[in-house]
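The complex is shown incomplete by one protein chain, all other protein chains being positioned as in the whole.
Up next is chain A:
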Amino acid sequence: MADIPSDAPQHCPGTASEQAGKTSACQGCPNQNLCSSGATKAPDPAIEEIAEKMLTVKHKILVLSGKGGVGKSTFSAHLAHALASDATKEVALLDVDICGPSIPRIMGLEGEQVHQSGSGWSPVYVEDNLAVMSIGFLLSSPDDAVIWRGPKKNGMIKQFLRDVDWGELDYLIVDTPPGTSDEHLSIVQYLSSARIDGAVIITTPQEVSLQDVRKEIRFCQKVQLPIIGVVENMSGFVCPKCKNTSQIFPPTTGGAERMCEEMNLTLLGRVPLDPRIGKSCDEGKSFLTEVPDSPAAAAYHSIVQSIQAYCLSHVPREESAG
């Protein structure tokens, strides 16, 4: 983790990082001696605060990829909609893609703003039982760019976890950006004292994607994040006219199926390419409500059921005994 004081020099590695006080950027900084002595590397109190906050959240699911543009946000949004279709469940969707926050648009919440109250930031509600938080709500214009280096992004993620008034939740879904960097390390570290049920990994069938996804899987293994399973998105396209299937993103190395076999993971399902999915996302509507009878909707529902089953069956002994 890294905390950057407001008067830090440029390229400050963060007071809690291993490089604190030791990089060239630290030369001349008044805090250099303090940082290099190790005094600043005490565990971040935010971790315990976040764990406290997360006690009212029953299940936490991360949606990861490694590869960009495979449908993480699309999937996260529809997972949230599907889980919230049960009116007795409270669901929240947290978007930690700081540079490219797509969730507000996909959930039909563009232009919404976040409010602060005594108990923290209020998320934006799509339905009574479906809340959303994204940096998108903090930007005043669709042209605003968030040009932040790692440490500042980490600070935002900490605030999202610690300062948002989530209330009692059955499910918290976290949508992430592609890669294995600051955002991913931070979300795992800040939730390290809370229990993450696991990660859903999204890929498309081709090796160019799988190549990056295998790295993400290694990342999960390295940080001991359980993997609920893999979803293969954009898995074939059925021409609406002649009904023939084309593999636009060809599974030249066996697709997600072979990767799952090799890495001993569950293939949760395959979702086909359907132009109506992209259209729904652009319009901020749920594809599951717009086109409920499509093969893609059926695929989504089956995958969501598997994820729910996993969450309910992997409750730790102390919780299930209580």
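Please note the rule applied: a residue touches a chain if its C-beta (ideal position, glycine included) is under 8 Å from a C-beta of that chain, and two chains touch if they have at least 3 such contacts; residues count from 1.
The definition used in the following text is that contacts and distances are computed from a predicted model.
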Among "Queuine tRNA-ribosyltransferase catalytic subunit 1", "NUBP iron-sulfur cluster assembly factor 2, cytosolic", "GPI transamidase component PIG-S" or "Vacuolar protein-sorting-associated protein 36", the UniProt name of the subunit that does not appear here: "NUBP iron-sulfur cluster assembly factor 2, cytosolic"
Residue of A:P177, A:G198 or A:G269 in touch with the missing chain, whole complex considered: A:P177
Residue of A:G150, A:G229 or A:G269 touching the missing chain in the full complex: A:G150
On chain A, residues whose C-beta touches the chain left out of the figure: 2, 11, 13-14, 17, 19, 23, 66-70, 73, 98-100, 102, 105-106, 142-151, 153, 177-182, 184-185, 204, 206-208, 211-212, 214-216, 218-219, 222, 237, 239-242, 244, 246-250, 252, 273, 275, 278-279, 281-282
